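A single protein chain has been omitted from the complex, and every remaining protein chain is retained in its original position.
Our next item is chain A:
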Amino acid sequence: MFHRTWRRVAIAAAGLLTLTLVGACSDDAPDAKDLDGNRAGAMADYGIDKQFKATEPLSFPILYNNHPNYPLKDDWLFWSELTKRTNVKLEPVAVPLSDYEQKRSLLIGAGDAPLIIPKTYHPAENAFVSSGAILPVSDYLDLMPNLKDKIAKWNLQPEFDTLRQSDGKFYLLPGLHEKPWAEYSIAVRTDILQQLNLQIPKTWDELYTVLKAMKARYPDSYPYSDRWSKPNPGGELLSIVGAAHGIRTGWSWNPATWDPAAKKFVYTGATEQYKQVIVYLNKLVAEKLLDPESFTQTDEQARQKLANGKSFVIGSNAQTLVNDYRPDLAKTLPNAKLTKIPLLVGPAGEINPASRLENGVMISKKARDSKNFVAMMQFVDWLYYSDAGQEFAKWGVEGTTYSKDAAGKYTLNPDVDMIGLNPKGSKHLQKDFGFGNGVFSYGGRLDLVQSFFSPEEMEFQKVMNARTPLPVDPPAPLTDEEREQASLWETPLKDHVIQNTLKFILGQRPLTEWDAYVGELKAKNADQYIGLVNKAHERFEKDNG
């Protein structure tokens, strides 16, 4: 009963938000460069690798995404130590993780948002841009030396260009990775491989042979049964198979794919690469190597099949391997061995599809009028982008929570636990100290990102880092009206693509009808949609050189 009410409220909220956003007119922004009245508490000589410390005690409200695994505590060392180092006190507005996005929309729409709004995943900030509630942070990069330094040092300009809106500015301060961090791949039962005298597969074609051998030995099984079929069916599977073919689909669905040869965008769902993805998966399903339920079942069902020995291959990341599959198997099939293998290679060659941008921070426009505005931007720069700030947010205080040897290797103090590194530790780095918190800590230097990785995961990352990153598409920012039009076209298009992808893969529609399917996409305005994107791209090129 209350679910229905919730939905009604959600619809009302969405409708109202749209009205409010359309209704609110952008007031004249103060001159971006004139910051004379906003320097209270700021450091005059703030710079790279310099400890930020406000010249007077300051406090900033921050939207806080409250994680059920380490619920917010006021007595965390994180808060007190942060104030000690920076003279800044953060005032968290705690929002349950389950409905963070909704509350964020509400607070921004009501004009009641805290000044610092973290945990925003691009392109979620688009919805707030036209209302004028969010600060175009690209105008103020000069206040953030560490961020500028990392953009230059790690060559992140192309990535940042993808964040730009049609006015050429961006509104999100994303988390940065020195190297792309590939998380998702597949895990394989190596004991079965050994038993069948097979090598660990390196390409998707080799996987096919392996699955076939497994099927021959265990005819009753579906050797490969995948999880992660939400929010769109086969989300993760399509995503990694697509990446191997050089397109972004499934979870990472991007309707417009850049064709470097033709120097224009093409519609992803109609490309030759997309067809190859479908043909490959269709082959697996047709020969009963891939469980057709992979596209619809819940994660738990997939886990059960693996745990009961009804399947031998499953999608995985570092956590699910250690937290889900291995403990499951230890209880049901103690002799089983499961390994996450490097992402399989496809026609696109040895690439690493992961992005180097993470979720990020939005700054409320109200902050611009504050007399502490400059100090706040310096503070955000120190906490989120300086090496010292990132190390602090992730590992805590040297001597209290961790130690670091001459080689720069981090070690947790013996009584501090984290992901089971010190199971006997009486205190938990996240739960009791507030460090390693997803609100403040992500990305950074390679050695920092990997400092918690197990040797096994390091091995995986080493292979992945040796591969070429997937090139970033050139920017094609849409204007507000264009975005509206584009989503009117793209929503039914995406539905049609997903539906038919499943039909093709599951054999409900013969692959000979591919051309008819492409025709259907055209009838649903795929060409118009791509025309719009290409036009936006040309306009951006012209305006920004």
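Throughout what follows, a contact is a pair of C-beta atoms (placed from the backbone, for glycine too) under 8 Å apart; a residue touches a chain by one contact, two chains touch by 3 or more; residues count from 1.
FYI, contacts and distances are computed from a predicted model.
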| item | value |
| --- | --- |
| Identity of the absent chain, which is to be given by its UniProt protein name, from "Carbohydrate ABC transporter permease", "LytTR family transcriptional regulator", "Spore maturation protein B" or "Protein-export membrane protein SecF" | "Carbohydrate ABC transporter permease" |
| From A:Leu97, A:Leu198 or A:Ala348, residue that would touch the chain that is not displayed | A:Leu97 |
| Contact with the hidden chain (one of A:Asn323, A:Thr400, A:Ser426 or A:Gln499) | A:Asn323 |
| Residue among A:Thr268, A:Asn413 or A:Gln430 that touches the chain left out of view | A:Gln430 |
| Contact set of chain A toward the excluded chain (per top definition) | 1-2, 5-6, 9, 12-13, 15-17, 20, 66-72, 93-99, 103, 106, 109-112, 119, 175, 183, 228, 236, 251, 299-301, 303-304, 307-308, 317, 319-320, 322-323, 328, 331-332, 358-359, 394, 418-419, 430, 436, 438, 441-443, 449, 452 |
